[in-house]
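A single protein chain has been omitted from the complex, and every remaining protein chain is retained in its original position.
== chain A ==
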Amino acid sequence: MPGDLKEGRIVVVGASLTGLRAAEKLREEGFTGSLTIVGDEPHPPYDRPPLSKQVLFGEVPANATALPMRRDPEAEWRLGVRATGLDTVGKRVLLADGEPVPYDRVLIATGTRARPWPNAQEAALDGVLTLRTCDDAALLAERLAAGPRRVLVIGGGFTGSEIASACRERGLDVTVAERGPAPLVGALGGTLAKLAAAMHRNHGVDLRCEVTVTALRGHGHFTGAELSDGSRVDADVCVVAMGAVRNVEWLAESGLAAGPRGIACDAGCRAFNMYGIVTDDVFVAGDVSRFPHPLFDYQLLSLEHWHNAVEQAEVAAHNMIHPEPLRRPHLAVPAFWSSQFGLNIKSVGVPTFSDHVVIAQGSLEARRLAVVYGYRGRVTAAVTVDMAKSLEYYQDLIETAAQFPPVAGASDRPPAAEVPIPSDVPDPSVLYHGPTVALTGHLPDRRLAMMRPAV
(Lines give C-alpha, C1' and ligand atoms only; values in the text may rest on other atoms or scores of the structure.)
Protein backbone atom coordinates (compact mmCIF):
# COMPACT_ATOMS: atom_id res chain seq x y z
CA MET A 1 0.00 0.00 0.00
CA PRO A 2 2.27 2.74 -1.26
CA GLY A 3 -0.20 5.40 -0.18
CA ASP A 4 0.40 4.58 3.45
CA LEU A 5 4.15 5.05 3.20
CA LYS A 6 3.66 8.62 2.04
CA GLU A 7 1.87 9.39 5.27
CA GLY A 8 2.68 8.93 8.93
CA ARG A 9 5.54 10.25 11.03
CA ILE A 10 9.17 10.43 9.92
CA VAL A 11 11.95 11.61 12.20
CA VAL A 12 15.38 12.53 10.83
CA VAL A 13 18.14 12.51 13.44
CA GLY A 14 20.94 14.78 12.24
CA ALA A 15 20.45 18.26 10.79
CA SER A 16 23.39 18.63 8.46
CA LEU A 17 23.77 18.02 4.72
CA THR A 18 22.37 14.47 4.81
CA GLY A 19 19.39 15.34 7.01
CA LEU A 20 18.43 18.38 4.94
CA ARG A 21 18.73 16.69 1.55
CA ALA A 22 16.78 13.64 2.78
CA ALA A 23 14.00 15.85 4.14
CA GLU A 24 13.74 17.75 0.84
CA LYS A 25 13.63 14.51 -1.11
CA LEU A 26 10.87 13.09 1.10
CA ARG A 27 8.65 16.07 0.25
CA GLU A 28 9.69 16.07 -3.40
CA GLU A 29 8.56 12.46 -3.72
CA GLY A 30 5.21 13.12 -2.10
CA PHE A 31 5.56 12.49 1.61
CA THR A 32 2.66 14.35 3.24
CA GLY A 33 3.01 13.18 6.84
CA SER A 34 4.76 14.87 9.74
CA LEU A 35 8.50 15.40 9.50
CA THR A 36 10.72 16.23 12.48
CA ILE A 37 14.44 16.98 12.16
CA VAL A 38 16.56 16.74 15.29
CA GLY A 39 20.06 18.25 15.41
CA ASP A 40 22.41 18.70 18.35
CA GLU A 41 24.00 21.87 16.97
CA PRO A 42 21.98 25.07 17.40
CA HIS A 43 22.67 26.11 13.79
CA PRO A 44 20.48 25.40 10.77
CA PRO A 45 22.18 23.06 8.26
CA TYR A 46 25.46 24.48 6.96
CA ASP A 47 28.17 23.48 4.53
CA ARG A 48 31.40 22.19 6.08
CA PRO A 49 33.97 22.18 3.22
CA PRO A 50 34.47 25.99 3.34
CA LEU A 51 35.32 25.79 7.05
CA SER A 52 38.86 24.55 6.34
CA LYS A 53 39.39 26.87 3.36
CA GLN A 54 37.63 30.23 2.80
CA VAL A 55 36.80 30.57 6.50
CA LEU A 56 40.39 30.00 7.64
CA PHE A 57 41.71 32.35 4.95
CA GLY A 58 39.57 34.99 6.70
CA GLU A 59 37.49 35.58 3.58
CA VAL A 60 34.18 34.16 4.79
CA PRO A 61 32.75 34.30 8.33
CA ALA A 62 32.25 30.87 9.88
CA ASN A 63 28.53 31.50 10.36
CA ALA A 64 27.96 32.40 6.69
CA THR A 65 28.04 28.91 5.14
CA ALA A 66 24.37 27.97 5.64
CA LEU A 67 23.20 25.45 3.06
CA PRO A 68 20.60 26.61 0.57
CA MET A 69 17.36 24.62 0.57
CA ARG A 70 16.26 23.02 -2.67
CA ARG A 71 12.71 23.32 -1.34
CA ASP A 72 11.24 23.95 2.07
CA PRO A 73 10.95 20.54 3.70
CA GLU A 74 8.08 21.80 5.88
CA ALA A 75 9.62 20.16 8.89
CA GLU A 76 9.54 20.76 12.57
CA TRP A 77 13.17 21.59 13.40
CA ARG A 78 14.45 20.59 16.83
CA LEU A 79 17.86 22.27 16.75
CA GLY A 80 20.26 22.33 19.69
CA VAL A 81 18.66 19.12 20.96
CA ARG A 82 20.71 15.94 21.30
CA ALA A 83 19.21 12.53 20.60
CA THR A 84 20.18 10.18 23.43
CA GLY A 85 18.62 6.91 22.37
CA LEU A 86 16.51 5.00 19.90
CA ASP A 87 13.72 2.80 21.22
CA THR A 88 13.12 0.52 18.24
CA VAL A 89 10.37 -1.43 20.02
CA GLY A 90 8.37 1.58 21.16
CA LYS A 91 9.43 3.46 17.98
CA ARG A 92 10.58 6.62 19.71
CA VAL A 93 13.66 8.84 19.48
CA LEU A 94 14.78 9.79 22.98
CA LEU A 95 16.02 13.34 23.49
CA ALA A 96 18.31 14.91 26.09
CA ASP A 97 15.87 17.72 26.41
CA GLY A 98 12.17 17.04 26.03
CA GLU A 99 9.63 14.30 25.42
CA PRO A 100 10.55 11.33 23.22
CA VAL A 101 9.52 11.82 19.59
CA PRO A 102 7.45 8.95 18.17
CA TYR A 103 8.09 7.76 14.61
CA ASP A 104 6.84 5.35 12.01
CA ARG A 105 10.17 5.50 10.16
CA VAL A 106 13.41 7.10 11.27
CA LEU A 107 16.52 8.18 9.37
CA ILE A 108 19.81 8.19 11.27
CA ALA A 109 22.17 10.84 9.90
CA THR A 110 24.23 11.77 12.95
CA GLY A 111 27.54 11.89 11.10
CA THR A 112 30.88 12.20 12.81
CA ARG A 113 32.73 14.50 15.17
CA ALA A 114 36.41 15.43 15.37
CA ARG A 115 38.54 12.86 17.19
CA PRO A 116 39.68 14.64 20.33
CA TRP A 117 43.25 14.63 21.68
CA PRO A 118 43.33 11.52 23.89
CA ASN A 119 44.73 13.23 26.98
CA ALA A 120 41.80 15.23 28.35
CA GLN A 121 43.93 17.48 30.54
CA GLU A 122 46.18 18.44 27.62
CA ALA A 123 43.18 18.78 25.31
CA ALA A 124 41.70 21.33 27.72
CA LEU A 125 44.66 23.74 27.31
CA ASP A 126 43.62 27.05 25.81
CA GLY A 127 44.77 27.01 22.18
CA VAL A 128 44.26 23.27 21.60
CA LEU A 129 41.49 23.05 19.01
CA THR A 130 39.78 20.68 16.59
CA LEU A 131 37.96 21.51 13.36
CA ARG A 132 34.59 20.03 12.52
CA THR A 133 31.76 22.45 13.30
CA CYS A 134 31.24 26.09 12.37
CA ASP A 135 31.85 27.04 16.00
CA ASP A 136 35.21 25.23 15.81
CA ALA A 137 36.01 27.10 12.60
CA ALA A 138 35.04 30.47 14.11
CA LEU A 139 37.40 29.88 17.01
CA LEU A 140 40.27 28.67 14.84
CA ALA A 141 39.85 31.56 12.37
CA GLU A 142 39.92 34.00 15.29
CA ARG A 143 43.13 32.44 16.65
CA LEU A 144 44.77 32.54 13.22
CA ALA A 145 43.77 36.18 12.78
CA ALA A 146 45.46 37.00 16.10
CA GLY A 147 48.82 36.12 14.51
CA PRO A 148 50.22 33.22 16.55
CA ARG A 149 53.98 32.63 16.46
CA ARG A 150 53.44 29.13 15.14
CA VAL A 151 50.59 26.69 14.61
CA LEU A 152 51.07 22.96 15.22
CA VAL A 153 48.80 20.67 13.21
CA ILE A 154 48.65 17.08 14.42
CA GLY A 155 47.79 14.81 11.49
CA GLY A 156 48.52 15.27 7.78
CA GLY A 157 45.24 14.02 6.36
CA PHE A 158 42.98 16.17 4.19
CA THR A 159 41.78 18.39 7.02
CA GLY A 160 45.25 18.80 8.52
CA SER A 161 46.76 19.58 5.12
CA GLU A 162 44.07 22.13 4.31
CA ILE A 163 44.61 23.82 7.68
CA ALA A 164 48.38 23.95 7.06
CA SER A 165 47.72 25.39 3.61
CA ALA A 166 45.46 28.09 5.09
CA CYS A 167 48.11 28.97 7.67
CA ARG A 168 50.70 29.49 4.93
CA GLU A 169 48.15 31.49 2.93
CA ARG A 170 47.97 33.81 5.93
CA GLY A 171 51.76 33.92 6.27
CA LEU A 172 51.76 31.98 9.54
CA ASP A 173 54.49 29.55 10.53
CA VAL A 174 53.10 26.05 10.76
CA THR A 175 54.41 22.62 11.73
CA VAL A 176 52.61 19.45 10.63
CA ALA A 177 53.28 16.26 12.60
CA GLU A 178 52.32 13.15 10.65
CA ARG A 179 52.68 9.63 11.92
CA GLY A 180 52.89 8.07 8.44
CA PRO A 181 55.69 8.53 5.89
CA ALA A 182 53.97 11.51 4.17
CA PRO A 183 50.76 13.57 4.20
CA LEU A 184 47.66 12.01 2.61
CA VAL A 185 49.38 8.62 2.37
CA GLY A 186 46.50 6.86 4.11
CA ALA A 187 43.96 8.11 1.58
CA LEU A 188 45.97 8.27 -1.66
CA GLY A 189 48.92 5.88 -1.25
CA GLY A 190 52.63 6.48 -1.78
CA THR A 191 52.83 8.16 -5.20
CA LEU A 192 50.62 11.15 -4.48
CA ALA A 193 51.81 11.33 -0.87
CA LYS A 194 55.26 12.22 -2.25
CA LEU A 195 53.71 15.10 -4.16
CA ALA A 196 51.79 16.16 -1.04
CA ALA A 197 55.01 16.22 1.01
CA ALA A 198 56.73 18.32 -1.66
CA MET A 199 53.80 20.76 -1.72
CA HIS A 200 53.94 21.19 2.05
CA ARG A 201 57.70 21.84 2.01
CA ASN A 202 57.67 24.09 -1.07
CA HIS A 203 55.06 26.25 0.63
CA GLY A 204 57.17 26.59 3.76
CA VAL A 205 55.42 24.10 6.03
CA ASP A 206 57.70 22.55 8.65
CA LEU A 207 56.65 18.98 7.87
CA ARG A 208 57.67 16.24 10.31
CA CYS A 209 56.82 12.70 9.19
CA GLU A 210 57.06 9.38 10.98
CA VAL A 211 56.78 11.11 14.31
CA THR A 212 54.07 11.14 16.93
CA VAL A 213 53.21 13.89 19.36
CA THR A 214 53.85 12.52 22.81
CA ALA A 215 52.71 15.43 24.98
CA LEU A 216 51.13 18.87 24.73
CA ARG A 217 52.66 21.41 27.08
CA GLY A 218 51.42 24.57 28.74
CA HIS A 219 50.03 26.09 31.92
CA GLY A 220 46.50 27.09 31.08
CA HIS A 221 47.66 28.13 27.59
CA PHE A 222 49.19 25.76 25.07
CA THR A 223 52.86 26.59 24.56
CA GLY A 224 54.29 23.64 22.65
CA ALA A 225 54.50 19.92 22.12
CA GLU A 226 56.97 17.10 22.56
CA LEU A 227 57.56 14.76 19.61
CA SER A 228 58.59 11.12 19.62
CA ASP A 229 61.95 11.94 17.99
CA GLY A 230 62.88 13.93 21.08
CA SER A 231 62.32 17.35 19.51
CA ARG A 232 60.01 20.06 20.77
CA VAL A 233 57.77 22.41 18.80
CA ASP A 234 56.97 25.79 20.35
CA ALA A 235 53.60 27.04 19.17
CA ASP A 236 50.60 29.06 20.38
CA VAL A 237 47.89 27.10 18.62
CA CYS A 238 47.55 23.33 18.20
CA VAL A 239 44.96 21.85 15.85
CA VAL A 240 44.23 18.19 16.45
CA ALA A 241 43.35 16.81 12.99
CA MET A 242 43.33 13.12 13.75
CA GLY A 243 40.27 12.16 11.82
CA ALA A 244 36.68 11.63 12.84
CA VAL A 245 34.71 9.57 15.30
CA ARG A 246 31.28 8.30 14.31
CA ASN A 247 28.38 9.52 16.39
CA VAL A 248 26.95 6.14 17.38
CA GLU A 249 27.17 6.16 21.18
CA TRP A 250 23.54 7.23 21.48
CA LEU A 251 22.58 3.94 19.78
CA ALA A 252 24.36 1.70 22.30
CA GLU A 253 21.07 0.34 23.66
CA SER A 254 19.22 0.37 20.36
CA GLY A 255 20.07 -3.16 19.24
CA LEU A 256 21.38 -1.84 15.91
CA ALA A 257 24.68 -2.91 14.30
CA ALA A 258 26.35 0.29 15.45
CA GLY A 259 30.05 0.41 16.26
CA PRO A 260 33.14 2.58 15.87
CA ARG A 261 33.06 2.17 12.07
CA GLY A 262 29.47 3.27 11.79
CA ILE A 263 26.06 1.69 11.44
CA ALA A 264 25.87 -1.20 8.99
CA CYS A 265 23.03 -1.00 6.49
CA ASP A 266 21.99 -2.63 3.23
CA ALA A 267 22.39 -1.04 -0.18
CA GLY A 268 18.91 0.42 0.29
CA CYS A 269 20.00 2.25 3.47
CA ARG A 270 18.02 0.02 5.86
CA ALA A 271 19.95 -0.48 9.10
CA PHE A 272 21.00 -3.92 10.26
CA ASN A 273 20.34 -4.91 13.81
CA MET A 274 23.14 -6.46 15.84
CA TYR A 275 22.19 -9.94 14.63
CA GLY A 276 22.64 -8.87 11.02
CA ILE A 277 18.90 -8.82 10.32
CA VAL A 278 17.75 -5.89 8.26
CA THR A 279 15.24 -3.58 9.94
CA ASP A 280 12.05 -2.32 8.30
CA ASP A 281 11.76 1.17 9.72
CA VAL A 282 15.27 2.36 10.57
CA PHE A 283 17.31 3.91 7.76
CA VAL A 284 20.86 5.27 7.78
CA ALA A 285 22.70 7.70 5.49
CA GLY A 286 25.80 9.86 5.36
CA ASP A 287 29.08 9.61 7.26
CA VAL A 288 27.64 7.46 10.04
CA SER A 289 26.59 4.65 7.68
CA ARG A 290 28.51 1.80 6.14
CA PHE A 291 27.04 -0.04 3.23
CA PRO A 292 27.91 -2.78 0.73
CA HIS A 293 29.11 -1.72 -2.70
CA PRO A 294 29.24 -4.14 -5.66
CA LEU A 295 32.22 -2.37 -7.27
CA PHE A 296 34.31 -3.07 -4.19
CA ASP A 297 33.57 -6.76 -3.64
CA TYR A 298 30.46 -5.92 -1.60
CA GLN A 299 32.61 -4.85 1.29
CA LEU A 300 31.00 -2.35 3.60
CA LEU A 301 32.17 1.14 2.68
CA SER A 302 32.22 3.98 5.13
CA LEU A 303 32.72 7.37 3.53
CA GLU A 304 33.18 10.85 4.94
CA HIS A 305 32.31 12.56 1.70
CA TRP A 306 29.98 15.43 0.84
CA HIS A 307 28.93 13.72 -2.38
CA ASN A 308 28.02 10.48 -0.62
CA ALA A 309 25.96 12.36 1.96
CA VAL A 310 23.78 13.84 -0.78
CA GLU A 311 23.45 10.71 -2.91
CA GLN A 312 22.75 8.39 -0.01
CA ALA A 313 20.29 10.82 1.60
CA GLU A 314 18.25 10.78 -1.59
CA VAL A 315 18.23 7.00 -1.86
CA ALA A 316 17.28 6.64 1.80
CA ALA A 317 14.46 9.16 1.46
CA HIS A 318 13.11 7.46 -1.65
CA ASN A 319 13.18 4.06 -0.01
CA MET A 320 11.52 5.31 3.17
CA ILE A 321 8.36 6.11 1.27
CA HIS A 322 8.29 3.35 -1.35
CA PRO A 323 7.41 -0.33 -1.02
CA GLU A 324 10.12 -2.94 -1.53
CA PRO A 325 9.76 -3.55 -5.30
CA LEU A 326 10.22 0.17 -6.00
CA ARG A 327 13.24 0.66 -3.78
CA ARG A 328 16.60 1.75 -5.20
CA PRO A 329 20.16 0.73 -4.30
CA HIS A 330 22.80 3.27 -3.35
CA LEU A 331 25.40 2.59 -6.03
CA ALA A 332 27.06 5.98 -6.49
CA VAL A 333 30.79 5.75 -7.12
CA PRO A 334 32.59 7.41 -4.18
CA ALA A 335 33.92 10.86 -5.04
CA PHE A 336 35.66 13.58 -3.10
CA TRP A 337 37.85 16.62 -3.52
CA SER A 338 40.30 18.73 -1.59
CA SER A 339 42.00 21.99 -2.40
CA GLN A 340 45.30 22.78 -0.76
CA PHE A 341 48.41 24.77 -1.63
CA GLY A 342 46.61 25.96 -4.74
CA LEU A 343 46.09 22.45 -6.10
CA ASN A 344 42.72 20.88 -6.86
CA ILE A 345 42.75 17.20 -5.87
CA LYS A 346 39.77 15.11 -6.95
CA SER A 347 39.12 11.42 -6.53
CA VAL A 348 36.64 8.81 -7.76
CA GLY A 349 36.41 5.22 -6.64
CA VAL A 350 38.30 3.88 -3.63
CA PRO A 351 42.07 4.56 -3.91
CA THR A 352 42.83 2.37 -0.90
CA PHE A 353 41.23 -0.59 -2.71
CA SER A 354 44.28 -1.03 -4.93
CA ASP A 355 47.52 -2.90 -5.36
CA HIS A 356 49.09 -0.85 -8.16
CA VAL A 357 48.89 2.60 -9.75
CA VAL A 358 49.93 4.21 -13.01
CA ILE A 359 50.40 7.87 -13.81
CA ALA A 360 48.03 7.87 -16.76
CA GLN A 361 48.30 11.55 -17.70
CA GLY A 362 50.64 14.38 -16.78
CA SER A 363 53.47 14.02 -14.29
CA LEU A 364 54.43 14.63 -10.68
CA GLU A 365 56.97 17.23 -11.87
CA ALA A 366 54.27 19.19 -13.67
CA ARG A 367 52.01 19.01 -10.59
CA ARG A 368 49.26 18.17 -12.98
CA LEU A 369 48.41 14.52 -13.35
CA ALA A 370 45.90 11.72 -13.29
CA VAL A 371 46.76 8.64 -11.25
CA VAL A 372 44.76 5.48 -11.92
CA TYR A 373 44.50 2.80 -9.24
CA GLY A 374 44.05 -0.88 -9.97
CA TYR A 375 43.23 -3.96 -7.97
CA ARG A 376 43.88 -7.40 -9.39
CA GLY A 377 43.86 -6.15 -12.94
CA ARG A 378 40.86 -3.83 -12.89
CA VAL A 379 40.50 -0.10 -12.43
CA THR A 380 39.15 0.78 -8.97
CA ALA A 381 39.96 4.47 -8.51
CA ALA A 382 41.45 7.57 -10.06
CA VAL A 383 42.80 10.78 -8.60
CA THR A 384 43.47 13.94 -10.57
CA VAL A 385 45.55 16.93 -9.56
CA ASP A 386 44.52 20.05 -11.49
CA MET A 387 43.02 17.82 -14.16
CA ALA A 388 39.37 17.65 -13.10
CA LYS A 389 38.02 17.43 -16.63
CA SER A 390 39.67 14.02 -17.07
CA LEU A 391 38.03 12.46 -14.07
CA GLU A 392 34.75 11.54 -15.72
CA TYR A 393 36.59 9.32 -18.20
CA TYR A 394 38.20 7.36 -15.39
CA GLN A 395 34.93 7.12 -13.50
CA ASP A 396 33.54 5.35 -16.54
CA LEU A 397 36.44 2.89 -16.41
CA ILE A 398 35.69 2.16 -12.75
CA GLU A 399 31.98 1.67 -13.37
CA THR A 400 32.67 -0.76 -16.19
CA ALA A 401 35.40 -2.65 -14.26
CA ALA A 402 37.83 -1.85 -17.08
CA GLN A 403 41.18 -3.61 -17.20
CA PHE A 404 44.18 -2.19 -15.34
CA PRO A 405 46.51 -0.70 -16.47
CA PRO A 406 44.00 1.13 -18.65
CA VAL A 407 44.50 1.12 -22.40
CA ALA A 408 45.47 4.35 -24.13
CA GLY A 409 42.66 6.85 -23.86
CA ALA A 410 44.38 10.19 -23.56
CA SER A 411 46.49 12.07 -26.08
CA ASP A 412 48.90 13.33 -23.41
CA ARG A 413 49.69 9.86 -22.15
CA PRO A 414 53.20 9.71 -20.69
CA PRO A 415 55.49 6.65 -20.81
CA ALA A 416 54.75 6.17 -17.08
CA ALA A 417 51.24 5.09 -18.06
CA GLU A 418 52.72 1.75 -19.10
CA VAL A 419 54.47 1.11 -15.79
CA PRO A 420 52.35 0.02 -12.85
CA ILE A 421 54.01 0.69 -9.51
CA PRO A 422 52.83 -0.49 -6.10
CA SER A 423 50.03 1.69 -4.77
CA ASP A 424 51.75 1.70 -1.40
CA VAL A 425 48.71 2.19 0.80
CA PRO A 426 49.82 1.70 4.41
CA ASP A 427 47.97 -0.21 7.06
CA PRO A 428 45.60 2.39 8.59
CA SER A 429 46.60 1.29 12.07
CA VAL A 430 49.99 3.00 11.66
CA LEU A 431 48.38 6.34 10.87
CA TYR A 432 46.86 9.03 13.02
CA HIS A 433 43.65 8.99 11.07
CA GLY A 434 42.10 6.45 8.78
CA PRO A 435 41.47 7.30 5.15
CA THR A 436 38.22 9.18 4.61
CA VAL A 437 37.05 6.17 2.69
CA ALA A 438 37.51 2.79 4.25
CA LEU A 439 36.65 -0.75 3.38
CA THR A 440 35.52 -2.20 6.63
CA GLY A 441 35.77 -5.82 5.67
CA HIS A 442 33.53 -8.80 5.22
CA LEU A 443 35.81 -11.56 6.46
CA PRO A 444 34.63 -13.67 9.38
CA ASP A 445 37.49 -12.46 11.55
CA ARG A 446 36.27 -8.89 11.32
CA ARG A 447 33.26 -8.05 13.41
CA LEU A 448 30.46 -6.29 11.63
CA ALA A 449 28.24 -6.01 14.66
CA MET A 450 29.57 -4.84 17.95
CA MET A 451 27.71 -5.29 21.18
CA ARG A 452 28.49 -2.83 23.89
CA PRO A 453 27.76 -3.57 27.51
CA ALA A 454 25.66 -0.99 29.36
CA VAL A 455 27.91 1.36 31.30
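Please note the rule applied: a residue touches a chain if its C-beta (ideal position, glycine included) is under 8 Å from a C-beta of that chain, and two chains touch if they have at least 3 such contacts; residues count from 1.
Note that in this section contacts and distances are computed from a predicted model.
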{"item": "UniProt protein name of the chain not shown, from \"Roadblock/LC7 domain protein\", \"Phenolic acid decarboxylase\", \"ABC transporter permease\" or \"Ferredoxin\"", "value": "\"Ferredoxin\""}
{"item": "Omitted-chain contact residue, chosen from A:103, A:117, A:250 or A:336", "value": "A:336"}
{"item": "Residue among A:4, A:76 or A:280 that touches the chain left out of view", "value": "A:76"}
{"item": "Identified contact with the non-displayed chain, of A:33, A:49 or A:414", "value": "A:49"}
{"item": "Touching residues on chain A - with respect to the absent chain", "value": "20, 43-45, 47, 49-50, 53-54, 59-61, 64-70, 76-79, 305-307, 310, 335-337, 339, 341-344, 346, 368, 386, 388-389, 391-392"}
